[in-house]
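Let me begin by handing over the structure; questions about it come next.
Right after this comes chain A.
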Amino acid sequence: MVDELSFSNEIANHMYASHGEPITNCLQCGMCSGTCPAVEFMDHTPRQIIGMIRADLKEEVLASNTYWTCASCFHCTVRCPAEIDIADMMYALKRYSMWKGQFKDGLIGPDFSEAFVKMIVNSGRSFEPLLAATYLPKFSARDIIQEGLMATGLVLSGKMPLLPKKIKGLKKFQQMVRRIIPIGDPS
Partner candidate 1 sequence: MTEEPKPFEPVIIGFTCNWCSYRAADMAGTARMKYAPNIRLIRLMCSGRLDPTFVFKAFAGGADAVLISGCHPGDCHYVEQNYKAMRRFHLLKRVLVQMGIEPGRLKLLWASAAEGAIFAAEINKFTEEVRALGPLNWAQPGEQVSTPIMEEVTA
Partner candidate 2 sequence: MSERIGVYICHCGTNIAGIVDVADVSKWAGEKLADKDVVVARDYKFMCSSLGQELIQKDIKEQKLTRVVVAACSPHLHEKTFRNACKGADLNPYLCELVSIREQDSWVHTDKAAATLKAKAIVSGGVARVMHHEALEPLRVPIHPATLVVGGGIAGIQAALEIADAGFHVYLVEREPSIGGHMAQFDKTFPTLDCSACILTPKMVDVGNHPNITLLTWSEVMKVDGFVGNFAVTIKKKPRYIKIEDCTGCGICWEKCPKKVVDNVFEAGMGNRKAVYVPFPQAVPKYPVIDDVNCTYYLKGTCKACEKFCPTNAIDFNQKPEEITVEVGNIILATGYDLFDARRIPQYGYGKLANVFTSLEFERLCNAAGPTGGNIVMRDGKTPPKTVGIVHCVGSRDKNYNGYCSAICCMQSLKFAHLVRERTGAEVYNFYIDIRTPSKGYEEFYQRLLEEGTRFVRGKVAEITSMARIPEEEGKLIIQVEDTLIGKQRRIPVDMVVLSAGMQARQDSKEVAKLFGISCSADNWYIERHPKLDPVATMTEGIYIAGCVQGPKDIPASVSQGAAAAARVLGKIQQKEISLEPVRASINQEQCSGCRICNNLCPFNAILFHEDTMVSEVNLALCQGCGTCVAGCPAGAISGTGFSNEQILSQIDGLLMLNLSRTAVPVES
């Protein structure tokens, strides 16, 4: 019988490629949370998340919006006195929760990332209007109107193209991607 890997170890594994120190080195000094520009919008501060991972509070961590609220600005990473790559840890948590398909309701992040990648795989380039389809449903009516207003503004100002671009070597490009993640034949 194989004994279960603890949550903290799972996350450690997800950070295998991290270029910082392991989160076991955390002093709980709060430099990350003090620095974070998005912290007011997080259920838990980054420091608390580290503490919760170390305490193996898997459900609580996955239920938190903290790691989906990380803006990847890496300010915590460069300031951490224990040289932990905290922003990278947030990515690790995102990957983990997408892998488990388990995250807080009402979050746009997961769908967005997935849609984004799908789009790239299909065209090789990113294209805003296509994306909108994926996240607008989750927006409140008010948000949709605002997005709409903005989008029209953009189109008028000639910033938003109306046709998607595709790269030429798309076939080979997709073969390349297939060597990393399983993708079906592009639609």
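Just so we're on the same page, contacts are C-beta pairs under 8 Å (C-beta built on N, C-alpha and C of every residue); 3 or more make two chains touch, one makes a residue touch a chain; residues count from 1.
With respect to how the candidates were assembled, all candidates are chains of the complex that A comes from, given by their letters.
If you're wondering where the values come from, they're calculated on a predicted model, not measured in any experiment.
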Candidate touching chain A in this complex, from 1 or 2: 2
Interfacial residue positions of chain A with respect to candidate 2 in the complex: 21, 27-36, 39-40, 44-45, 47-48, 79, 81-83
